[in-house]
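With one protein chain withheld, the remaining protein chains of the complex are depicted in position.
What follows is subunit A.
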Amino acid sequence: MNATACYHCGLPVPAGSNHSVNIGGSERPMCCPGCEAVAGAIVSGGLDNFYRYRDGNSERPEDSIAQTAQEPDRWAVYDLPEVQRQFVCDLGEGQRVAALLIGGISCAACVWLIEKHLGRCEGVDKVAVNASTQRAQICFDPARVNPSQLFAELECIGYRPAPATAANSESMIQREQRSALRRLGVAGLGTMQVMMFAVALYFGASSGIEADLERYLRWVSLLVATPVVLYSARPFFAAALRSLRARHLSMDVPVSLAIGLAYAASFYATVFETGEVYFESISMFTFFLLLGRTIEMRARHRAGLASGGLAQLLPLTAAKIEGTEIQNVPVAALVVGDRILLKPGDTIAADGEVIDGESGVDESLLSGESALQQKAVGSSVYAGSVNGDSTLKVRVTAAGQATRLSAIERLVERAQLQKPRQVALADRVAGYFVGLVLLAAIAAFLAWWQIDSGRAFWVALSVLVVTCPCALSLATPAALASATLRLQQMGLLVAGGNLLETLPRIGRVVFDKTGTLTRGEPRILQIVVLRDGWSAQRVQDVAAALESQTNHPLARAFSAWRGNLSASEIKVYTGCGIEGSVDGERLRLGRADFAAQLAAQSAPEIPSSEGQWLLLADSLGPVAWIALGDRLRESAQAAVAQLEAGGLEVELLSGDQSAEVARLADAAGIARFRAGASPEQKLAHLQQLQQSGERVLMVGDGLNDVPVLSGADASVAMMSAADLAQSRADAILLNGDLRVLPQAIELARRSRRIVSQNLAWALGYNALALPLAVCGLVPPWAAAIGMSLSSLVVVLNALRLSRFRVAASPTGEKSPAGQVSTGRESWS
């Protein structure tokens, strides 16, 4: 009875059959040529993993059915330690944090629902969901709950969870955008069609229409509106259901109720040829709501794509030293004690200690310090920093989620959690309004049931439709979406939902020096000639000739002076400088000790004034000092002036030495500045400002700014900033033109005005329409027109923001974006 089961289909293999396929290294019995062919094709297609992960493995069908019935098995793969390592971080003391990506988050209510639902689960300590990045941080006790159970719980309330890895987030974004566009397209086409029929019906109602034609138009409208309701409006129904399940009234509830009831009533009216049809209102309403949400979502995704997150900054593989061999291993597989090899230009994958070699390392991502840090045997290096000039061997001391880079990210996330959830609050308040509308509709129905039972349903529907909070629910998002889009065109990518709400209240703008006021392009500040017979001009020409053949960032400082001199026999000494012959004379340019070595002399004392000093020397000794420094952005001065003209205080807060900061502040026209501030001091200063009631906009870049960026009321990061800072900031300045900032604040002020106009209109309209509808004075068709018109007014008003112009139109600064450090002082 218990014959061998076919490895592919699970049916018993008949005696004497000799079909088999080699899967995963062993011969598996097959019951028939068909199974043999299928299994063979699967294996040759490289898909034999299927057999490992398919549910209900056919060895013992009964067991597998029992397992799949309970479902957790589906997610069991996420409990494997090596898989967990990709998205779970061990905090110690029986606590772990899982980073999940959650598909299907549409609004603040979802955040609330997920946090409530998961928070109730056994073993879950804390949940933080970010609606704009669709990420959830779940703190759980591994002894009491497994990641797979978290996945199952999320799925159970209607979301699609996935581990938060870069590849996952990208594919999720693509899926969401595609489906949103399809829904929008269907709604748009449907609306256009139905509107045409509706116009005919409106005119028909007033001028008399043939009954046959009217019936025909109604049926066609029904046909066209059906996919709009069933397909395009589905996200609203799904969201409404979710919020109801969480015992919470979101805007989606009356939206769904109105769409659903109006559709049902229109359907009834069409089929039984009685009453009014509302197909055009339903379609139009769906279309406008979808439009607003799609624009908002695209902006959110664009911002998300530009940021990525920490994981993306790290390489995927590391060169591990195994005895005498070098092996490329996945970074996730690195453990403490492994030895890795770092070539020049490699990004370091884990924290470690140098065991061999000497090199300069760019730690700007971690410290904001742009100068290379010299590392020798025994020094510590950190994940996320970039090896500068020569090969290093490193012993891993911390990997994965235990690195300093991860620690900083967690710090940032904590700072983010402290932000007020204005949106969620607004939605909750709206919930009460929604409840009121529903009560009013019921009350109207009951009252009319007594007065004239035949009209009760239509009056109730009129109430629901006419007071449908569409205008209310569109008032804010439409304006915000429109303003967001306009800001994007101006070069400011909005990444945080609260930016437009907070910007108008900003009283002070705080700049961080590096990369915000400067262009990230070095130039010659000063030349000190040490040798008689040399002019500054000649020093420049010679240096330019030496540098002409390197593509080092610092070399750009000389490119403007490229004269008729040419250098030969150029040799680059990594970490030191450059050597070459000009007019038959050997010269060195670079670090003082390196250059002076050519004449076997010791280096002269470096001048004390600002800038980075390079020494030019020949075989007789030092020739000249050249100071390099960064240039102020062309837009900085104008931006500061415009901000101050707009009544804002401008301040410069920097971690650099005072001379450099003073120079920049003076050049940009900033009166208040503070130098040498550590990240902690910056944060303290910021909190002090906030405690005195001031709202602060922080403009920064670099990882050391991030706690400050997150703590500020609003924050803007430059495109040239380290990726991380971008993803935390409320907005990202794409074109580097600082003059966008005052314009953005002006636009935000205007959008606040538009929001209040919209709200006033929507409230006024509802306040007028509701009593009329309750009294039965508004026929349903008028209610429908009123509703459509009221949302149209709101949307058109919001669209005015997208044509926003400022007198001085922004001309993009010609500087190419993307230079992160202000010149790595390495010679590579």
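Just so it is clear, a residue touches a chain if its C-beta (ideal position, glycine included) is under 8 Å from a C-beta of that chain, and two chains touch if they have at least 3 such contacts; residues count from 1.
Note that in this section contacts and distances are computed from a predicted model.
Missing chain, UniProt name from the options "NADH-quinone oxidoreductase subunit M", "Succinate dehydrogenase iron-sulfur subunit", "Sulfite exporter TauE/SafE family protein" or "Lipoprotein": "Sulfite exporter TauE/SafE family protein".
For the options A:37, A:157, A:565 or A:772, the residue in contact with the chain missing from this view is A:37. The omitted chain makes contact with subunit A at the following residues, 6, 8-12, 14, 17, 32-38, 40-42, 44-47, 50, 53-56, 58, 61-62, 64-65, 68-69, 71, 74-75, 77, 151, 160, 162, 175.
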